[in-house]
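Reviewing the structure listed below.
The other protein chains are all here in position, but one chain of the complex has been omitted.
Each chain gets a letter, A, B and C, in the order it is written, and its residues are counted from 1.
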Amino acid sequence: MAFKQITSPHAHAAQNTSKVMQLVLWATVPGLAALTIQFGWGSLINVVLAVVTAVACEAAILKLRKRPVAFYLQDYSAVVTAVLLGLALPPLAAWWVVVVGSMFSIIIAKQLYGGLGYNPFNPAMVGYVVLLISFPIQMTTWITPLSLLPDGVSHPGIIESLGIVFSGYSPADGVTGATPLDVFKHSSGLVVDQIYESNPLFSQAAFAGVGWEWVNLGFLAGGIVLLATRIFTWHGPVAMLAAIAMMSLLFWDGGSSESPGSPLMHLFSGASMMGAFFILTDPVSSAVSNRGRLIYGALIGVLVYIIRAWGNYPDAVAFAVLIANFAAPFIDNYTLPRTYGHTDRRRATEKEED
Amino acid sequence: MQEFAIILVSSILINNYVLVQFLGLCPFMGVSNKLESAIGMSAATTFVLTLTAMASYIVDVMVLMPLGLIYLRTIAFILVIAAVVQFTKMFIEKTSPLLYRVLGVFLPLITTNCAVLGVALQNASKDLNFMESSLYGFGAGAGFSLVLIFFSAMRERLAAADIPAPFEGAAIAMITAGLMSLAFMGFSGLV
Amino acid sequence: MRSTWVTPGGVHPPENKHQSLTMPIGSLPIPEKLLVPLSQHIGAPAKACVKVGAKVLKGQKIAEATGAVSVPMHAPTSGTVTAIEDRPIAHSSGMSAPCIEITSDGKDTWIDHKGVADFEHASPQALTKTIADAGIAGMGGAGFPSAIKLSPGHRRPINTLIINATECEPYITADDSAIRERAAEIITGIGILSHILGNPVNILIGIEDNKPEAIAALEPHVADTGISVVSFPTKYPSGGEKQLIYILTGKELPSGQLPADAGMVCINIGTTYAIKRAVVNGEPLISRVTTMTGNACGINRNYETLIGTPVSHMLAHSEFNEHACSRLVMGGPMMGFSLTSAEVPIVKTTNCILAPSYSEIPDDEPAQACIRCGMCAEACPASLLPQQLFWYSQAEDHDRLEAHNLFDCIECGACSYVCPSNIPLVQYYRHSKGEILKAREEKVKSDHARERFEFHQQRMEQAEKDKEAKRAARREAAEKAKATVAANAGTAKEGTGPAPGSAADIIAAAQARAAAKQVSPEEQQAKFERSIAGAEMRVQMATDKLVETNAKQTEDQKNILNAALEGAKQKLEQAQARLAEHVKKHSEQVK
Partner (left out) sequence: MIESIAQQPILAALIAMVGLGVLFGALLGYAAEKFKVEGDPIVEQIDELLPQTQCGQCGFPGCKPYAESIASGDAINKCPPGGQSTINAIANLLDVPAPELDAEHGEEADLRTVAYIREDECIGCTKCIQACPVDAILGAAKLMHTVIAGECTGCDLCVEPCPVDCIDMLPLTEGLKQWHWPAPQNQLDIIASDRSGHEAPSNEGRAA
């Protein structure tokens, strides 16, 4: 009788990477739903378009590298990247914007580094930043939330939306408008209370900014599900949100005309929640240890606030995440956990234990 | 005080010599394979940058300007840089032979590191005072160090990645640097 | 109720313990042939002290301990020694090692043996010796000779005796069933240990709370003995020595230290039973409780198994279905190792034979990319970063691996268990550990070689210098002699004359010596012929090899062989040429 020589352990838990990725996809549903309700069909079209492009690119590159295509596509990582990019792009963006971003994400930011597990930067955010820098106008044209549309005007229907996306016409004037973060960026003369009264984005909002607060709540809900299922640990998201809250509290300035906005506004505007729960939790490009993730998350939070408050860009999650990705390997070298039986934490670079 | 903070933030992040102004790329690509040597190179470059910023200010204000020899700035600054680099080289050779060996040709090449000359010339053209010049030099060095050290830690990680053969080594490093440069554009407009 | 501490990490694999607990501990018929490996423990292998053909009785010593860290082996039954040779043994490599094969005579006749019932009056040294002579090595898995743990000479007095009844691996119930049925004897064993160790203050039996029957069986026996039974929540791997010490005492064992360094001794509960049998009944360790389980077997139960029983014998009596079996594991599903052959014997450390079906433990899925999800780090009981270790293991970055404390990995398998990408993490770590140890060994070797080389260099230089000095001295002497001769000639012709040992004499003597040294032409010819014969043989060998391999080997190998053949041919030609020259020269000389 001959048997196989197999290394221990012989038992395995039922979890697998593809299931993890699928769970992440399901967790984006509340956010996607909120986006669709508040801003029309655009986000859904973005997501579908991005997924198709990403999967096609991934398959093509795998084929080129003579790797088993089906096996690698099964891990759903390309789909996750594409969905996140699609969610981040402004609804009703022209089709080529989505396609270019998605291609850049998969080909340059992911496959050139060897594919899943090797990419040092978050592919979706690389795609987003490339688009933001290359096509600033397309990337900053946001749709007005549903409840702020003038009477008689509504978001384009699905057929109409497809027409807008593929014909390249920009959506009608009445349908586009500023985001809460834009408002704060461009209203330096007013104290916060005045902004809140004069701008319907805030005066009609429940607590942060019309439309955006629901989108962020959607992502928060999805994120909490992922936390509860232990897909990632709390360290990164909590550190980032705490850092944003701390920074905005520190510079709140009592709501003067210099103030860059309240903590609540910052936490529930732009990509705060999506960034915290879906972007910086990308394990491949983030720091590995729990302590490292605390630092990593906090770094992102601080950078997001700094760029939002004083930089040229109204939102900054993508930039902050990329810069933190850049710092992550360095952070990893100095945030090893203390191993059982050792009195001190070690550094990854030391040759001998002190 | 705020003035100084602005100079530092500007020279480290917004006008980062490597990722925004694309100066000093040669040692940036050449000495970023290993974290240890990157740290050594960072220290050496920061030292040289600060010292040359100071020395060239002195030479500029005390010698060139009174003599009306502003047109000789480039040559004079190169002289200053060469001397400082040579001094640094001797110092490192004595104190850390391995680092000296590892930095190899890049150590004397700090002389031709355009970031160094760039700092000296920019300082001179901006009419900064002594304190500001030194700070600017130090900030440029710190910015260089920051990205070089992060970059080398990242390259150490990339060493084990399954990168397609045509992109291995310098190619993927260039792409990474490019992506980093994109990310650093986020800092624009800060000051 | 004592308080317990909680270790970091850990996993909760399905326990699967009930299957083998439906029946009491059974026994197997005596196998026809038993195979006793000489190395079943950590340390030097034992040395056989019987010859092939010798008749042995049950319990008779058949192999002696060698060195300080070693244990003897005893015949598990009566019979004849039929072989002492290398056989496949229970080892992950599937390699062979020396074993003693005993063919049973079926009578199972014990050798004379006698124990000490009142061990309280025996000296600890005598008891330790009894334990050593009984061949007892830790039965929990590692197989460390128990007597050494109990020997005095510890740097610190022992204040805590920990009895490991954790049995945290799924499927294994050997200790559980032994406690249920033999609690009284086990407590006696603990009494012996306590006596040997000078009655430590704390005697703790650590047991997971998934064994309520075993706890209940122990409770009545520990009353008034000062022994506490400490149960704690079930979690894998609580049974690792370091983990158990932390759970029970809240103390971490510093990396690289033994429990004894911290004033503790940790003994497996199965071992305490064996110690009781050895001391009170005088029986050496020749059998143990082993769990036979897994869905590929119709019967799942614990057996009192003779050491040396082939696994196949056990399977044969357990309604084993080979085709349903996905793999054969010695030990549990987390740390056990796969057996490549069912002929390997049960040894002192074998607590379980697991024969799972494909639905229980399917073949491994192909590994996907590591996404650094960190589930492994959450599961690691030693607070390592398995994903980083994996990364650096792939990159073969030994410095980084050591900085990440690779050697504190206990190979429990929790990381691989949870890995969503099915990466065989533990195998990477084992491989890297092996490579690092090998590199260290080679470093020691190369340092040694350098030392010897430098010494060699120095010696050669010294010899050269000595020779030079001697030559100089001789030249000086010769010159002096010449000078004297000249002086003598110049001053007094009728003087003493040249000394008997003059220069001419010396030269003549040297020539004579040289002539004597030169081999006779015949001898030289013989030498050449010898070398031709050698070279011819080599050509023949190379040709044979080439012909043989031509059929099946690759182009490269052929080229290498061809080159070898060419070389051999050249050597042959050279040798022939030399011989021809020599013969010519010699014949000329003769003429």
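One rule holds for everything that comes next: a residue touches a chain if its C-beta (ideal position, glycine included) is under 8 Å from a C-beta of that chain, and two chains touch if they have at least 3 such contacts.
For clarity, every value in this text was computed on a predicted model and none was experimentally measured.
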Per the touch definition above, residue among C:255, C:531 or C:576 touching the missing chain: C:531
Identified contact with the non-displayed chain, of C:85, C:319, C:363 or C:573: C:363
Touching the absent chain when the full complex is considered, from C:67, C:434 or C:567: C:434
Residue of B:20, B:43, B:61 or B:83 in touch with the missing chain, whole complex considered: B:83
Residues of chain C in contact with the chain not shown: 91-93, 95, 97, 326, 340, 358, 362-367, 393, 396, 423-424, 427-428, 430-431, 433-435, 437-439, 442, 445-450, 452-453, 455-457, 459, 527, 530-531, 534
Hidden partner interface residues of chain B, rising order: 31, 33-34, 37, 59, 63-64, 66-69, 72, 75-76, 79-80, 82-83, 86-87, 90-91, 93-95, 97-98, 101-102, 104, 162, 169
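As a convention for this text, only the chains that are shown with their structure count from here on.
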Pair joined by the larger number of C-beta contacts - A-C, B-C: A-C
Computed distance of Cα centres, chain B from chain A, in Å: 33
Where chain A and chain C are represented by their mean Cα positions, the distance between them in whole Å: 52
Shared interface positions of chain A, touching two or more other chains: 115, 118, 332, 349
Shared-contact residues (touching 2 or more other chains) in chain B: 157
Sites on chain C touched by chain A in the complex: 8, 11, 13-14, 92, 94, 170, 242, 246, 252-257, 312, 322, 325, 327-329, 331, 333-343, 354, 356, 361, 364-366, 368-375, 377-378, 381-385, 387-388, 399-400, 403-405, 408, 411-414, 416-422, 424, 426-427, 430
Chain C-touching residues of chain A, taken from the complex the two chains share: 1-13, 15-17, 19-20, 71, 75, 77, 115-118, 230-233, 283-284, 286, 288-290, 332, 336-343, 346-351
In the complex with chain C, residue positions of chain B that touch it: 157, 159-160
